Every structure is written in structure tokens, then in C-alpha cells.
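One chain of protein is taken out of this complex; the other chains stay put.
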Amino acid sequence: MTATLETSAPAAIGEIPSFDVTIRLRRYLPESEHGEESYWEEFVVPVHGTDRVLDALHKIKWEHDGSLTFRRSCAHGVCGSDAMRINGRNRLACKTLLKDVNPDKPITVEPIKGLPVIKDLVVDMEPFFASYREIMPFLITTGNEPSGERIQSAEQRERFDDTTKCILCAACTSSCPVFWTDGQYFGPAAIVNAHRFIFDSRDEGAEQRLEILNDKEGVWRCRTTFNCTEACPRGIEVTKAIQEVKRAMITRAF
Amino acid sequence: MTTTNLPTQPTLPNPRDAYKRLKTTRSNFELYGWVFMRASGVILLVLIFGHLFVNLMVGDGVHAIDFAFVGGKLTNPFWQVWDLMMLWLAMMHGTNGVRTIINDYAERPLVRLWLKIALYVAFVVVTVLGTLVIFTFDACPSGAPADLLPSICS
Partner (left out) sequence: MQTHQYDVVIVGAGGAGMRAALESSGQVRTAVISKLYPTRSHTGAAQGGMCAALANVEEDNWEWHTFDTVKGGDYLVDQDAAEVMAKEAIDAVLDLERMGLPFNRTPEGKIDQRRFGGHTRNHGEAAVRRSCYAADRTGHMILQTLYQNCVKQDVEFFNEFYVLDLIVDHDLSAGNVPDGETVNATGVVAYDLATGEIHVFQAKAIIFATGGAGKIFKTTSNAHTLTGDGMALAYRRGLPLEDMEFFQFHPTGLAGLGILLSEAARGEGGILRNGDGERFMERYAPTIKDLAPRDIVARSMANEVREGRGAGPNKDYVLLDLTHLEPAHIDAKLPDITEFARTYLGIEPYTEPIPVYPTAHYAMGGIPTNIEGEVLRNETDVVNGLYAAGEVACVSVHGSNRLGTNSLLDINVFGKRAGRAAAAYAKTAQFRDLPEDAAARTIAQLEEMRERPDGERVSDVRTDLQVTMDMNAQVFRTHESLTQAAKDIRELQARFKNVSVQDKGRMFNTDLLEALELGFLLDIAETVVVGALNRKESRGGHFREDFPDRDDANYMRHTMAYRRPLDGTEAATALAEAEQGDIAPENAFTHVSDFENYKVVLGSKPVTMTRYEPMERKY
């Protein structure tokens, strides 16, 4: 065999056949003739059995309409760029296999809700990150730094393991009906990241974070609808984390 | 490749509205509110089912209810306190619940304000009237046939 014939990527596993899907997109192109109106547009694209929604979007962008705009980067669910509303549920486009979302019917793809839309599926993430920054998402300690590592038992580490998984994709926050109303609620993601530090045995800033989240727009606005837990692409038990923060506040107050 | 332009959906509420967090509040009000809802809920369960049990199940049950029965209860200090607690807790629990719903669903600040004003007015009117009734109820109105009055009137 000559090297020029070196095989490239192997074929998809399991031999799932190709099929056509209809993607129904909510478009918003303020610079186009549609102006400030958002509208629906449908595309039919041929896809493979193992393709994800992101692959279909790429196919549309690369082969049909270059103006289709969305964020994406890693394409395997760790960077958190491509959270969108797929068939009414918040998911990462790169983690959602087309065959899992009933490709017989048109698949609707919309921007996540509750954040200002900039163009097509791209929303302004600034309010989301502003809430995140407000809860002081960093280790707060007092006294001198140790010369080695801080000691923490495996159990203490386990206590907040779940909430360290957060990739800040905003799928949870933008699935929360309370957040949709006026965007004032801190939102699940900010609380999850506060949880990550409140329950870290090395951290000494729990008091301040609880104070911040005791706000009118803090944890007390959570209605435990579990939308956030369902939306989290990392499988974080978001609602549980919020309840744990509430419990910490109550034990602190009484 | 087929591309179809579909009829425009209702416009998104101005998609480029700037973000601003309104004034923050740092008090325990919401915390106490949250605890109150749970505590009052539990107490209300006891009060309401106790009320229903006494009114509908004990003795002749629902057939026993008449002016005399109600009047009799409202002259008894135990039932006065019971009913008063039930009234206040239910009104506060309900009002706070509706306040939350207004916060969750009313998007415009002005709508929110008016709905809350209406809610609080309703709360005050109902609570004041109810309280007055509990304490000023005349179980023995003069001139009423004796067989309709509770036994304490004679």
C-alpha cells in the first residue's frame, strides 16, 4: 500500500442509513429585508444516522445559506457555545443526535429564550455572565497561602463535584420560566456556580455568597419546575443544588 | 433543496433590549416569606381539615349546619381563634402566592404595580371584614324565632 492511499476517517459505526431531515429555523436577520421581524424558515438536508443537529446546521450554513449564524466551537459538548432550543427543549446542538429528536417531523431550532437575540441563533450572553460574576465565582480564603496544597478529603471534594461540571452554556438559565419574565432572576447557572464554592471545604466566602443570593432575585424565586435539571447537558442536578443553597440559607438564618 | 418562507410569527419582544439589573435588595424578606409559605401551609392543612371535619362529619354532619350551628361556633372563643387563624393565614398565604405569580408572569413594571395594588387592597378588605365578622357576630339577633337561634341565646 502506498502512503498516498492512507485511509482517512473510518466510516460511521453501525451502518445507520442516511435520511432527509427538515430543519425549521427561527431566523432573525436585522440587516436583511426582514428587518426587526423574526421569521421561520425551513431547510431540508440529507444527513447520516450519526449526525447531530450541529451537523445539519453546518450543512445548511456551508451548502445553502451562509448567512445562518450560530455559535459553536468544540462540537462535543464541553465548550458550551451551542445551547439552543431544539423542539422546544434547551439542548446543545452538538450533543443532540438527529435520530433522537424524531427526524420524521420538522425539527424546530430557535435561540435560547430570555436573552436578547443578536442574530439568528446568537443571543447576547452578557446578562448571563453578569449574574455569574455577581455571585463571586472564585475561591475566597483568608490568612496566608499554604506552601503546599490545601488539604481536602475525598468526601469533601465529592460534596461539590456535581456543580463543578458546569460549562456556562446557559441552557438551564434560559429554560427557567422565572428568568424568561424579566431576566432579573440570577438564574440556575449562577446559583450552581455559587453552590460549587459554598460547599467547597476550602472556601471561606459562603456567607457573602448566601447574602447575595438572599436577594429578591436570588434563590427564593426558584419554583422548582425542574426545567433546569432537564436542560443541563452535563447532567448536573441543578434544582437540587438550588435547594441545597436554600437550605444553607435557612440554617444560617435560624 | 427546498426553502420555504413561512408566515411571520409574532415578533420577539425587542430583541436588542439592553440588560440592566434593577436595584438589589438584601433583606431576609423573601427568606421569611419562603419559610412562612411552608409553615402556614402545614398549619392551614390542620385548620382547614379540622374545620371541615367538625362542620361536615361530626354528629349529624352536613345536615347540622344552620344559623344556630354557625352562630354557636362564633360565640365560642376556641372557634373564634380557630377561624381567625384560618382567615389570616389563608389570606397571607394566598396573597403571597399571588404576589409571586404576579412577579413571575407580569412582565411590565407598571402592570405589576397595579396588579399588586389590587391584590393588597383585596387582602386588606377581606381580612378586615372577616375579622370584624368573627368578633362582632351577633349570634342572638333580637326578634328572631328562638328555634333558629343557638341554645346560648336563651
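Per-chain numbering from 1; labels A and B assigned in written order.
Throughout what follows, contacts are C-beta pairs under 8 Å (C-beta built on N, C-alpha and C of every residue); 3 or more make two chains touch, one makes a residue touch a chain.
If you're wondering where the values come from, they're calculated on a predicted model, not measured in any experiment.
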Where does the absent chain make contact, in terms of the chains shown? A
Among the options A:T69, A:T108, A:T181 or A:Q243, the absent chain makes contact with A:T69
For the chain not shown, which residue from A:R26, A:K95 or A:K246 touches it across the whole complex? A:K95
Answer key for A:L29, A:L115 or A:I191 versus the chain not shown reads A:L29
For the full complex, which residue in A:I23, A:V45, A:L98 or A:I167 touches the chain that was left out? A:I167
In the full complex, which of A:E41, A:E110, A:D200 or A:E244 touches the chain missing from this view? A:D200
Write the list of chain A residues that the hidden chain touches. 1-15, 29-32, 50, 52, 61-63, 65-67, 69-81, 95, 97, 118-119, 122, 125, 129, 132-133, 136-139, 145-146, 148-154, 156-157, 160-161, 164-168, 197, 200, 202-203, 235
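Note that only the chains that are shown with their structure count from here on.
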The distance between the C-alpha centres of chain A and chain B, rounded to whole Å, is 39
Residues of chain B touching chain A in the complex: 1-9, 11-12, 14-19, 21-22, 24-35, 100, 103-107
Which chain A residues qualify as touching chain B in the complex? 26, 28, 30, 34, 36-45, 64-65, 116-118, 124, 126-127, 130-131, 134, 177-178, 181-184, 211-212, 214-218, 220-221, 223, 246, 249-250, 253
